[in-house]
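Since the structure comes first, as structure tokens, the remarks are kept for the end.
Only a single protein chain was left out; the remaining protein chains are all shown in position.
Every chain is named by a letter (A and B) in the order it is written, and numbering of its residues begins at 1.
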Amino acid sequence: MSFYGLVDGSQASLTKYLGALSGVDQVGADARAAMLATRSIKTTSKRWAINTAISMVDLTTLEGADTPGKVKALCNKAVRPDPTDSSVPSVGAVCVYNDMVAIAREHLDLIGGGHVGLAAVSTAFPSGRASMPVKIQDTQDALDSGATEIDMVIDRGAFLSGDYIGVFNQIVQIRELCGSRAHLKVIFETGELVTYDNIRKASFLAMAAGAHFIKTSTGKVAPAATAPVVLIMLEAVRDFYQMTRVRIGVKPAGGIRTTKDAIKQLVLVNETAGPEWLTPALFRIGASSLLNDLLMQRMKLDDGYYASPEYVTID
Amino acid sequence: MSFDYAPAPESRAIVKIKAKYGHFIGGKFVSGSKHFPTINPATEEVLSQIALAGKADIDAAVKAARKAYTQIWSKMSGKERGKYLFRIARIMQERSREFAVLETLDNGKPIRESRDVDVPLAAAHFFYHAGWADKLEFAALGTSTKPHGVAGQIIPWNFPLLMLAWKIAPALAAGNTVVLKPAESTPLSALLFAEICQQAELPAGVVNIVTGDGSTGALIVNHPGIDKIAFTGSTEVGKIIARAVAPTHKSLTLELGGKAANIIFEDAAIDEAIEGIVNGVFFNQGHVCCAGSRLLLQESIADEVLEKLKIRMAKIRVGDPMDKNTDLGAINSKEQLLKIQDLSAIGDAEGGQRWSAPCEFPKKGFWFAPTVFTGVTQAHRIAREEIFGPVLSILTFRTPQEAIDKANNTPFGLSAGVWSEKGSRILWASQQLRAGVVWANTFNKFDPASPFGGYKESGWGREGGRHGLSTYLKGVGHE
Partner (left out) sequence: MSNRIYVKKTYKLFINGSFPRSESGRTYEIKSAKGVFIANPSLASRKDLRDAVTAAHAAQAGWNKVSAYNKGQILYRVAEMLEGRRAQFVDEIVSVTGLTKIKAEKEVTDSVDRLVWYAGWSDKLSSLSGALNPVTGPYYNFTVPESMGVIAAIAPESPSLLGLIDAVAPIIVGGNTVVVLASTKAPLSAMSFAEILATSDVPAGVINILTGKQDEIAPWMASHMDIDGLDISGLATTSHSAVRIAGTENLKRIYSFKSADPGRILAFLENKTVWHPIGL
């Protein structure tokens, strides 16, 4: 199966498609990202940005120590981030390991959180080092348990060894598995792909293979969602839209902890892909501690003085 | 609601602008006789009244500079001179916010640029040259380490403080004393610099700042008590100065106009090239002598680049220069705005296709939208004359040699840009381009260690690096 008719599934057609991409100059991309980081977002636009950022958070717990209790608490927080303020929107999704999906599904439905997405990390997350049947079974488990979003990792080893068609085919298979049941986010682990050329190439590869979202990182490897990396991916979805008229989403994950970080991400989106991408349908931020900082900054805007962590819940 | 950035204005409370200024001569502020207003080009508000220096003022300034040269500065060791430059650099850093705000108010450039580019680079120039003061024998390549004496320096309005630093720092490091005239429309940061000279306890008369217009500049150029003239400005005025100085003993350096080609090969990193094009011609409202104002696109990618460029240009934020999110500020003066409008109208009349980014301007002030002309050839005036505004002329080429031939087909030779991911092509093009600065896969980068200056009618001599310093010595390449 192929999407958009860009690649027919053969190694030759994929090589030709990726070969047509222009290179990325690292220094220039860094400079552009650094310039956009100087944007000063104040008052009304800050309030809008904080609310938008909250609605884009993929509230994540990906620990070996995750328990049903922890996941349920996360679901509560996701649906009502600030129990004292109903004007705070729900987050975009909760993101858990796939053995926790069933618990999250049940709890979200119980608390009226059906509108919040349920993302499962899949395909032998985070390393991706497993056989394809295992990856397929992994994904199938998550789907069967009620996941609405699949965050799969690519095989970085295959990518770095030049086996692009192998990476492509794995994405195609997982996408077919998702069918109409779940959105597919494809994680590159940009910290392991290293170069911006690779990140641009991986972006186009994943989009042609049917990804709904392209995602920077697992959160387990640093560096993760640096501003230039997100810039490169936003440029890729913008260019892909010019080619296909299809908008692919972007999800930075890893290292975005403060409101300032989040707003910088929104600025990147606004001035790179464009305002059309400023929706949870096309931009998510994978994070755990970020949400509380967004809530505290929101309180500061409301109250006019600085907030204390004592007033936000720690789940 | 969409993500429209709310106003984020920098506070102007940090600067105290006097109602009226005099000249800074012999270490003191002395009152002028006639005055003219300096305005904020973004609001047309009168900021202050500036003294117009006449013959007596220039005589006094030259006399003060000569006295300081003879009695103090030429006798002081390089080591000690250097310490004054270090002091100045430090104080500039300490008062950097003040300088940035003042520069933006007087010039119209975005606060982001004055804060992140102009002021830090100006301080860096003093730091860099401070270290040269006691090492002149290594700069002179075996020739003279003697300074000229009194240097007369005339600077433009596009980077008022930075151009002051480019002029004063090497002059002082080499052991000259100076009489500097800032541009008529942007004198305020130079007058604040005079205060810094006082705080640094620089000996009286080593730096003298006189304000005025072209007539003041002419008095400096023609003053018999001056040994060295350094000018940055238009090629037209540069030639007038060269003619005036030709029969005299004065040494002369000129940093003049340009019409730089920015060449994009089909294998370029396109997104960074787009940024380079934007930075090349829209940085500082295009008021840059080395602006990449002639874009040369390889035909095979011309449509793609143009499409992407327009999308990018639509995101340039035009407006209040004091807003921290502004990318393109006010045109520096009504006169300059008219010049840009005139040349653009000529572009229309010659059959160029004009496209401007959609933007709303403030009600007052001088504004011009980021603009491109397509369908331009080498024969068009907008491809030959320096517009000195946010206007880009776009031409195409088929082969690398054609790109170089077109790039070099101008009496100017200040700068050029070249974009390609192929190393050997970059080096080949860099070698072929007849320009003093070649930015390869980047544009509009400046550094005190990096010599800057033009070939052909773009100027004489360099500024920055050892080469720049040497123009303030009587040695290499000079009589």
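By our rule, a contact is a pair of C-beta atoms (placed from the backbone, for glycine too) under 8 Å apart; a residue touches a chain by one contact, two chains touch by 3 or more.
None of these values were measured; they are calculated from a predicted model.
The omitted chain makes contact with chain B at the following residues, 124, 141-143, 235, 238-239, 242-243, 246-247, 254, 256, 411, 426, 430, 433, 435-442, 445, 447, 449-453, 455-457, 459-460, 462, 465-467, 475-479. Residue positions on chain A in contact with the hidden chain: 25-28, 30, 194-196, in rising order.
Methods note: only the chains that are shown with their structure count from here on.
Computed from the mean C-alpha positions, the centre of chain A lies at a distance of 44 Å from the centre of chain B.
On the side of chain B, the complex with chain A involves touching residues 1-8, 112, 116, 267-272, 275-276, 307, 315, 324-325, 421, 441-442. Contacts from chain A toward chain B in the complex involve residues 22-25, 27-29, 31-32, 38-46, 48-49, 52, 235, 242, 266-267, 270-271, 275, 278.
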